[in-house]
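Only a single protein chain was left out; the remaining protein chains are all shown in position.
Moving on, here comes chain A:
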Amino acid sequence: MTELVAPSSINLSTPPSTPKPDSQSDGKSDFEYSTFAITSLKLLLMVLASIVSTYHSLLSSDPLLTMPVAAIESLILLLSHSPSSTISETLSLLAHYTSILKSSVANPIALSAGTDLFQRYLISSLQSPQPTYPGNRGGRARGGDTTDDFQAIRHHLISNGRLFAARAKEARSQIAHVARQFIGDGTTVLTYGSSRVVGAVLDAALKSDTCFKLVYVCDTTTTSTDMPPTLPSPSRELPIAIIPPSAVAHALSQVSMVMLGAEGVVENGGIISGMGTYQLGVLAKAAGKPVYVCAESHKFVRIFPLSQADVGGVGLQFSESAAKGQRKGSETDEKRRIDYTPPELITALITESGVHTPESVSEELIKIWY
């Protein structure tokens, strides 16, 4: 019953270095346990330093890699190098690194979508095959072959995880295939942010010889107003207009649709995305333009924000002096980089499994979790 309640938080609190109480029952002496604890502690420190850097190096090495997938890949790397010998140890190790990873970034929502899903995926894949496997109790006491058993599970787990990451990457091209049908000849697409999925969709539409125009809303809080590398660059086939966010309402009348990416898709079908997406959604709704969100289903995350404050935003920072230049660079600004767009403002979500209404996100999530 408790597992039903808050599955994301089950394992988070268990530190991985503690020997499991149930493993006390098998024949090992206390001494062996203390050495075991020490070695795992060493390794812990080692990987602790590396998990975050692994994650960042993965992200920087491949510009097309999204945060959830990078998180999943670094967790798989970690698992393949970790000396864990029981299932529950593996899981608690995983949960621990997940929390380290989450605390290392300013905005853990997109990341947690991937890590939670991976954790869930592992649990279910461990539960489904041979039930004799998870031999925490009694398993190791039986003899040497159970250790091989566990190695087999571990291998299965890691290879399954790889498959998972591979599938997650594949999803983007599938979305592009579905979403390009929304872009017809003569349409004008407005987009914002540097979504890789939207980039892939636009590329796919260009490749299928669709004639359309693009309006790109640039982010004025950063110094550069260039197009992000993830989106196609202007060409004869694709004329692009770059407008500041202040011109969105003005430009919307000439736009046929708004196409956005997302960092996370939340339980009620709303999205969490770069700051400014919400107001874009409000404007598009007011102008009666459809808003399509392209997101892989591994971005679905089991959180349910009720307001902007629930996505980790900080309250308004009032300033009593008229000094300039205070607006940028503060740590709070970094945290407020994202906002929450409620489901009412979203026409449809385009995922690799098809086009969904915002309402059906919850259903998809329930399918994954139960």
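We adopt the following convention: a contact is a pair of C-beta atoms (placed from the backbone, for glycine too) under 8 Å apart; a residue touches a chain by one contact, two chains touch by 3 or more; residues count from 1.
We take it that contacts and distances are computed from a predicted model.
This complex has a chain not shown, and the name its UniProt record holds, of "WD repeat-containing protein ATCSA-1 isoform X1", "ER membrane protein complex subunit 3", "UV-stimulated scaffold protein A homolog" or "Translation initiation factor eIF2B subunit delta", is "Translation initiation factor eIF2B subunit delta". For the options A:L163, A:A286 or A:L306, the residue in contact with the chain missing from this view is A:L306. Contacts to the hidden chain, counted on chain A, fall at residues 1-2, 4-6, 267-269, 302, 304, 306-307, 343, 359-360, 362-363, 366, 369-370.
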